[in-house]
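Left out: one protein chain. Kept in place: all the others.
Should a chain be cited, it is by its letter among A and B, assigned in written order, with residues numbered from 1 in that chain.
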């Protein structure tokens, strides 16, 4: 009974047009051109490498796409249990009509050719969006992105601020900020001016959010202009080797300033909390980051209190932080739960995390899912994975356990999948 | 099959008379007088506020009960997914005969009138207890409560000690302690005397437990009389602004002394571990507390070793601490698992936490549930929520997974719900 019910709920969710509120899509090349773009996704390369495939096999200079696919196909068997592999199977089946069981390390070439032909069609990206039921996807743009050359109502700009908060000691980066703003950045004041100018640019170009990923050790706090000025001087002179207290102070100062700008420009500020970069030094590209799960949202107490007018869609990397996230969203009006991120983006974690949120966080404050994808083809299997889990939780915990009607459950799921995304990142945001 | 089985187990549990071992009931006005008492519970006000309702709307001076209910009813829709809202639906249906779907922001007035009439009946509190199958409820009394004017076998006194441990820097509070004991408290010695006198008073009046809620940072340790005397001097002179080490030392000293008194008077000491007070400064009344889940029961190592003769019913605020709780209760004879507290008092957390305890902690050392309620009407839906989850866990993990008979499962559940409460807080406790 429960299985049939889950299928009905899933079918409803899967029939709706959605907006994906966080991706890493490049709007100039949103879709894949060969299977190498798909199997080159870090989930496959890092899992294959973890299972024993040599990094040089994957990242060899001048490697042709077809050869890269051949090599990776030969190394997928040890990871065919993972949910990430199931995304591959679903993409292959849905986009290229190849049944899941029939692709192997021996006959992948047919698939390669079929898929390459399809991907070379001029409207391939539109086909993928349509089939994936995605109406728009949010981007994650560098601060100096000109935001030109695409339809920003489909590929919605979002200002990524990691570089500004954590990498200002890099002179090239400061140079990029100067180039993007035509300002000479000589002190904290001109730095603030430059960042403000970038906000104006982004909001003028339909940006709907600001985003940042944060290490577990980060504790936002208000830092005085004077303290920031001292830090700035040291960092400009000493670069990366400046005392860590200066790096911390300047980062906190810029973070706080960015939050003020989010308030001024009415932008939600996506906080993605908990990642340690570069933990596995010899890992493959994008396969080096891990985390320390000993992080607490209490570190954000001052921030959440200081900015009641800013909406913070919060993602946590480790599922052990999910109860805190649910509790903080239950108490703080400006904290919103946001999707299921990275290492917590697998069915068993989504199931328990979504269940905890659904029973204690107001329904209007939960953003169900985002794909985090780099290529459009991943939207379909990732969203479907989430919709299946959502259907399971609603079927078991609301319809069966609590006596809800199916239509109530569908309404709730739909609000998480679509309604809240529209409202929270919605058209109300203006550059006034 | 499992659903039917769960219903049968639930029906058994729901037919039994219970004792609620932890509430915040005021024995002089135990039940609600209008719906405003029910919807004024912090779960509704904080969730409505979190979902966007202005705090002033809720806490306006001189707000009439009926107007308060009107305003809250207009703001419940965004939280109708929460388990807390389901408590409201169940109360309305069970106590006032109004089916769940029929109360809305538009027609709540009929409900208001019906419920007000019922609540004005002189035996309303008794009716509620009877319908809720509660034979007695434990209170949480201030140290200077005279404990007079009610039947202490139904409303059982329990000495709350937060003030004594954490707020002695408040001169008014010290004054209240002097007034309650007729002692002049001039030093640590007279302080100890005064606290001892309060224990005598409580035990003479049928108190069955001592209780305290503790922040994540608290680490009980034995502090010497001399160190405590130094802290006392500083705190009496400097009040709140005394060095935090003095506050900590005096708090630890008093906590240890209270535990010794629990030993002397044979009182269990309820430890409720993990709350940070006042995190959301602008929150509604009682809606400001959150937590840092990075707490460990290892902080209580010295305490549990030092007092083998004291029973510690332990509650943890965050579900991530539940495995530690289960493990400590499995090893330490004096540690008992106690209910499902606050942010962990929702079905999915209860389910996983109860399952972990049931499979590894001796059955005699588990107190199934307490309501933590402020008004009697909440006992019914809260206990039923627990009984449903308990039935689910026993059905799925004992009857189906492990081949237990239904009657074995019912016996185990009953022991958690009733037998252990009677024994652990039982009549053996005397003032000798």
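What we mean here is this: a contact is a pair of C-beta atoms (placed from the backbone, for glycine too) under 8 Å apart; a residue touches a chain by one contact, two chains touch by 3 or more.
Keep in mind it's a predicted model, so treat the numbers as computed, not measured.
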item: Options A:29, A:60 or A:80, residue touching the unrepresented chain; value: A:80
item: Hidden partner chain, touching residue among B:52, B:175, B:189 or B:308; value: B:308
item: For chain B, the residues touching the chain missing from this view; value: 294, 296-298, 301, 304-305, 308, 320-321, 323-324, 326-333, 352, 355-356, 358-365, 397-398, 400-402, 412
item: On chain A, residues whose C-beta touches the chain left out of the figure; value: 3, 46-47, 49-52, 78-84, 86, 276, 279-283, 287-288, 290-294, 318-320, 343-344, 346-349, 352, 388, 392
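By our rule, only the chains that are shown with their structure count from here on.
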item: Approximate Å spacing (C-alpha centroids) for the pair chain A, chain B; value: 39
